[in-house]
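For this view, one protein chain was removed and the others were kept in their places.
After this line comes chain A, so read on.
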């Protein structure tokens, strides 16, 4: 189980408090769909994903990004029990959504880039390290119930 030090938790929560979760969610999901276009395979019903502009302005992408990041936000409140927090979602992603867990890692990395873009120099190597640890922990938790 991944362990977060007091310093890591402090860095994570202080930055997250300044994040617009709705905007960041849409940004992260949009960038995922463009930088790694094969991830679009899960979103056939989302309409026009044909160009970067289409993806970034797509209402369904923004709505879903917001949903995903709100869920991620819940995880940040339970860093000591990510597996428990995401158990139900893990089952859903395996049994109903059939999402390769590799995609959780890709989205996590894109989210880190979105945070870096937002925070600039404030996103120090230590802040990045803390957040890469979080996204890896969430990705593992989401994969944990796969069978």
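The working rule: a residue touches a chain if its C-beta (ideal position, glycine included) is under 8 Å from a C-beta of that chain, and two chains touch if they have at least 3 such contacts; residues count from 1.
Note that contacts and distances are computed from a predicted model.
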item: Listed names "Hemoglobin subunit mu", "Ferredoxin-thioredoxin reductase catalytic chain, chloroplastic", "Trafficking protein particle complex subunit" or "ER membrane protein complex subunit 4", matching UniProt entry of the absent chain; value: "Hemoglobin subunit mu"
item: Among A:68, A:112 or A:142, residue touching the chain not depicted; value: A:112
item: Hidden partner chain, residues of chain A it touches; value: 30-31, 34-35, 52, 55-56, 109, 112-114, 116-121, 123, 125-126, 128-129, 132
